[in-house]
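Left out: one protein chain. Kept in place: all the others.
We just call them A, B and C in the order they show up, numbering each chain from 1.
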Amino acid sequence: MPAEIKGLNEECGVFGVFGAEHAASLTYMGLHTLQHRGQEGAGIVSTDYQTLYQHRDRGLLSEVFADPAELERLVGDGAIGHVRYGTSGHNSIQNVQPFLYRFHDGDIALAHNGNLTNAVTLRRQLEDEGAVFQSDSDTEILIHLIRKHIQSGFINALKQSLNEVKGGFAYLLLQKDRLIAALDPNGFRPLCIGQLENGAYVVTSETCALDIVGAKFVRDVEPGELIIIDRDGLHVNHYTTNTQLAICSMEFIYFARPDSIIHGVTVHNARKQMGRLLAREHPVDADMVIGVPNSSLSAASGYAEEAGLPYEMGLIKSQYVARTFIQPTQELRERAVQMKLSAVRGVVEGKRVIVVDDSIVRGTTSKQIVQMLRRAGAKEVHLLIASPPFRFPCFYGIDVSTRAELMAAHHTVEEMRDLIGVDSLGFLSVGSLIEAINLANVNGAPNGGLTVAYFTGNYPTPLYDYEEGYRKSLSEQEKLARKEVTV
Amino acid sequence: MPAEIKGLNEECGVFGVFGAEHAASLTYMGLHTLQHRGQEGAGIVSTDYQTLYQHRDRGLLSEVFADPAELERLVGDGAIGHVRYGTSGHNSIQNVQPFLYRFHDGDIALAHNGNLTNAVTLRRQLEDEGAVFQSDSDTEILIHLIRKHIQSGFINALKQSLNEVKGGFAYLLLQKDRLIAALDPNGFRPLCIGQLENGAYVVTSETCALDIVGAKFVRDVEPGELIIIDRDGLHVNHYTTNTQLAICSMEFIYFARPDSIIHGVTVHNARKQMGRLLAREHPVDADMVIGVPNSSLSAASGYAEEAGLPYEMGLIKSQYVARTFIQPTQELRERAVQMKLSAVRGVVEGKRVIVVDDSIVRGTTSKQIVQMLRRAGAKEVHLLIASPPFRFPCFYGIDVSTRAELMAAHHTVEEMRDLIGVDSLGFLSVGSLIEAINLANVNGAPNGGLTVAYFTGNYPTPLYDYEEGYRKSLSEQEKLARKEVTV
Amino acid sequence: MPAEIKGLNEECGVFGVFGAEHAASLTYMGLHTLQHRGQEGAGIVSTDYQTLYQHRDRGLLSEVFADPAELERLVGDGAIGHVRYGTSGHNSIQNVQPFLYRFHDGDIALAHNGNLTNAVTLRRQLEDEGAVFQSDSDTEILIHLIRKHIQSGFINALKQSLNEVKGGFAYLLLQKDRLIAALDPNGFRPLCIGQLENGAYVVTSETCALDIVGAKFVRDVEPGELIIIDRDGLHVNHYTTNTQLAICSMEFIYFARPDSIIHGVTVHNARKQMGRLLAREHPVDADMVIGVPNSSLSAASGYAEEAGLPYEMGLIKSQYVARTFIQPTQELRERAVQMKLSAVRGVVEGKRVIVVDDSIVRGTTSKQIVQMLRRAGAKEVHLLIASPPFRFPCFYGIDVSTRAELMAAHHTVEEMRDLIGVDSLGFLSVGSLIEAINLANVNGAPNGGLTVAYFTGNYPTPLYDYEEGYRKSLSEQEKLARKEVTV
Partner (left out) sequence: MPAEIKGLNEECGVFGVFGAEHAASLTYMGLHTLQHRGQEGAGIVSTDYQTLYQHRDRGLLSEVFADPAELERLVGDGAIGHVRYGTSGHNSIQNVQPFLYRFHDGDIALAHNGNLTNAVTLRRQLEDEGAVFQSDSDTEILIHLIRKHIQSGFINALKQSLNEVKGGFAYLLLQKDRLIAALDPNGFRPLCIGQLENGAYVVTSETCALDIVGAKFVRDVEPGELIIIDRDGLHVNHYTTNTQLAICSMEFIYFARPDSIIHGVTVHNARKQMGRLLAREHPVDADMVIGVPNSSLSAASGYAEEAGLPYEMGLIKSQYVARTFIQPTQELRERAVQMKLSAVRGVVEGKRVIVVDDSIVRGTTSKQIVQMLRRAGAKEVHLLIASPPFRFPCFYGIDVSTRAELMAAHHTVEEMRDLIGVDSLGFLSVGSLIEAINLANVNGAPNGGLTVAYFTGNYPTPLYDYEEGYRKSLSEQEKLARKEVTV
């Protein structure tokens, strides 16, 4: 059975700290800034050098820790935490991380951001050898592999296991007396190291989580690294040297927080550059530029500045949770969409409007936005996307649903323009995407290793369990193109 | 006992609809867009022409109606709803509106946005005459007055009562077969009328709530009006003709939603104009302009455009609820502030930054923002406020805490600059504030009736129960000034 | 509009204490022993001589005070509490007592056990005079009457008000510096006084609540008394001398706890005597006696001893809450009844069984019990009721539903036997009921004032608002009988 062609909902954020008082409180703050990486579950495991303490549950961090006593219970100087994105159905508490395993020879907690491409195969092998899984999550595979090899010692078992799992992964492990971090050989997911004033180390998905706890940025974790932090400090180790940085471009396009810095690039700046290059590639005669809040505001202001057009607030995103379940009629259900996002009549009425958005997935939201703006009186609506057409799935940890649902996988730009009902539609080119990220690099140097497979179909690794299903989903022409292109 | 010199936490939003199927669902959607006017409680009362149905509770709308069955229970074609702002202590469910009163001669529901200035006096009189109050809210006074005069008929009793209450008020009342709206003689609070496609009428605090339900804007309710909506349509009535529009300028400065249109002025446009005029009054040599999210983004982009400076995302507001209660140490508590708002190092580092904010109340937030930006590496920080110094309380329905807490009431601009620790500090003038709002008026005509007493101390009405305490709080100089100025 | 012919769900229990540390904790314990008197809501108001503190909610006491902080918040040396019985629909939190009213001249809390017979009339009068009610409860009437007369001073106003309300009532009032108790002129509901070791006084519905807090029984409150307890001790006062004790016989039959002592009669002993006299009036040739748990176990063991038959556990009541809502089919719904009560096959199989129950209301439960026993193999089932046929409603505070639902109001004993499907059916005579209660009196003296109107139709007071509806419900024969009989 090949894996389904979809990202397995492993968009997540991780945070770990070792050697600092109130480690769980620091982790709580760090996870708060990573909440955009996962809203369906959250958890923290702490250590007081003797015992591991766990609390986790479904929901937002503020819901999971609604009772402050739950956080106070997580005593000790070390902790790891996790925010989880997951679709319904598998959203049981068993899948909420960090997982905590208790063994007679020592407990282990485990948190994971990424997606394994050979999970189905590994799980089947392990089950046939006697393993009993407690979750649907790929994450659990690592612990079974470790235990399988445990006779060779924990670190050796871990290294061996990290060489057996394939795909994108940033792991944090907590034992009673140390914190371990490991990144996949391509560094698909971001992972960085910071240091608190007292010398304690932090490892986390994004630098915004370093800022909130007052940690100074030290460096990004490199592909293939195994970082061990204990009471003696930080030790750098490798489980493989066969590595090639290929960080996921989606992090820059829409996933990471604008204030995070990934491999030298401030995300807001990268997005603003995407907007600027988009303005050069797709100039439009219009009265104003508006962004789709919140992720497209940086790109929109870049476009406006480059184009010399006013940047206006033509769409408003409600800052309150909008439960839309409650509508008895179709008409009300349609209106309810605007509880999340609404057009500002007093701004767009009678105007020619450029809307800048970060990407088009299914196209439904774009269509709704255009309709909203027209209903609010916009004379023209031009939709410009600050990334290339999104045609191929991500297998490394961002959920993009099946390929069948990607609008750009099945339609030309012209078809999409008609389906969305917009006056004009334009996308950023792959070249400009790469250029924008490089321009935003504070080090001035081009950022060499970037995965843009979602736009080209050329993946930097084999796809393992996904290969068969993926291949079937391609057209003849795409199969051909796939072989020709080299990243 | 004079009333305390503070707004009595009556910032609120109201929404009513009559003659439309699923009236409660429409009200739910409308209240969602008014959630910024009050987050501490919400409720809806509906009518099926026979019976009134109520649900209300503390918390956000989405919490109050977390169980969809609660909304389904509110059947019928008419409904009124309310979102409430209130401080702790009096935040019991008894104070959550709409209130519902059951009488042998017919039930009445009541929702109120505003603040009465003679509530203490009226309540004491009523209690001495036998009245039993069930809440701490001023709102309840109206119903006791109505019942006191009930022998002269309901509408007469209501008119008489509306002439006895003083201050700012926008009332919605629901009876089994009609909806009634009334606005105070100065129109301090916004209240507007819309119409659905089927002809049903909506009355609500802001036009953004008309948009979400698909209602066409009809007109603003005028001061002194009594609007009655029943199955025959809308009837305009007056309880007084002694009126003078004096709408609260705070609605334009920060309180209303940017997409709302109040007396012809789109709030976002007014704020952008405030930013433009601020740039003219206070030009600063700097590298970029940033706004304090979310309420100051309009003004900041206006400033940037007028000044020809880049508009950047130098501050990020978390879109997730940040519970900051959980911090065990002072240092952690200070850091926790950044869970709500944080500076973007990659944007501001090494730069001369202009921060545009809408107002300064206590000054604590401004100080934190400046510190955040400096810690993130900003070379210079200039703080420009898109409204005049806020020196005098609002008695008409916006909670500004006691005068003792208003920074501008006790310090010169120079002192404030030093206390906040900013390189320069500037405020918009009262004249420019008025001009900005007039410039944004789509009707091209100046908006004549605006209350700017918070900046000048000259209130358009007597202060009744607040007069004594307010006078005591003034310096000799202010008392003098108060007599001289005429609005 | 006459009042509906039904008890208005005012079965309740009250507890008050004044002058003892941790008064709210004592009240909590007292209310726990009174939980059988009402399970739908509970609340406590305490005083620290300055301020009144309230907590109340729907549900069992243990649910209402699930968070211990709620009880700790109720500081002070005085407190009153209430457990409430109410049917759905009116079971909103507004109706949960004690009510707390805040006036500029002093706060008052109020708890009530009983039912007023002129509530509809009084409420209408008060509303026409301007009163605004906040609950559906009759209880609130008293506070409006008091406020109406408040100009003559609080105690005078209270006395005047107590003379205006009719029916059965045991009131507790709490002011910041005193506790007041009042009993109706017939003493329909039990109310007794106890004293703690430190001298503080307790007033409560049943003596079991004195035992739990370690209070020594002092005496029963007498009809027409007004008891005032303040820091100087207990003061006995009267609001009327036109009194006649007529305590509700239902308290002895099934309502009160078996360990309570009411006017000298231990309830368990009274019930055992009812069982003994029942055995004399209705001897049956059978193998064993079983009781319907829990209220009929005393009577059943009395019957068994008098009859010289084994007393067996033939029916088991589950000690766990049985939610029966969840059954998808009719068959399952019928089975679900046994989740509450089930027959013991190993005991009754092949046996001739006498079932003793305390009363028959609708007859449905009796029918189910008989079916259960037959299914479990009982050869014969004889049903003996330790009270007379229940034919007329209680208007003084016990909810017996409408007369239409009383099986004995519409059927002869023979008809009932057939409908229930039992081999024989017998009731205790009114004379034996009275004799049994008198026999159990520790004072040896007959208990003169007992209301047995539920069996005879002869009420000791006018029925006021209920009179018209009640009269209509009677047959010609009953109307005739009603005039002839004298209690």
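What we mean here is this: contacts are C-beta pairs under 8 Å (C-beta built on N, C-alpha and C of every residue); 3 or more make two chains touch, one makes a residue touch a chain.
For clarity, every value in this text was computed on a predicted model and none was experimentally measured.
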{"item": "Which displayed chains the hidden chain touches across the whole complex", "value": "A, C"}
{"item": "Full-complex contact with the absent chain, from C:233, C:310, C:421 or C:462", "value": "C:310"}
{"item": "Residue of C:249, C:301 or C:438 touching the missing chain in the full complex", "value": "C:301"}
{"item": "Residues belonging to chain A that touch the chain removed from view", "value": "1, 93, 101-105, 123-124, 127-134, 136, 140, 143-144, 147-148, 150-151"}
{"item": "Footprint left on chain C by the chain that the document does not show", "value": "21-22, 25-26, 28-29, 32-33, 35-36, 39, 60-62, 65-66, 68, 71-72, 208, 211-214, 257-259, 261, 266-269, 272, 294, 297-298, 301, 305, 310-313, 316, 318-323, 325-329, 331-332, 335-336, 338-339, 342-347, 376, 442"}
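Rule of thumb we're sticking to: only the chains that are shown with their structure count from here on.
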{"item": "Chain hops separating chain C from chain A, counting only touching neighbours", "value": "2"}
{"item": "Per Cα centroids, the chain farthest from chain C", "value": "A"}
{"item": "Whole-Å gap separating chain A and chain C, where each centre is the average of the chain's CA atoms", "value": "63"}
{"item": "Averaged-CA centre spacing for the pair chain B and chain A, given as whole angstrom", "value": "38"}
{"item": "Touching two or more other chains - residue numbers and ranges from chain B", "value": "none"}
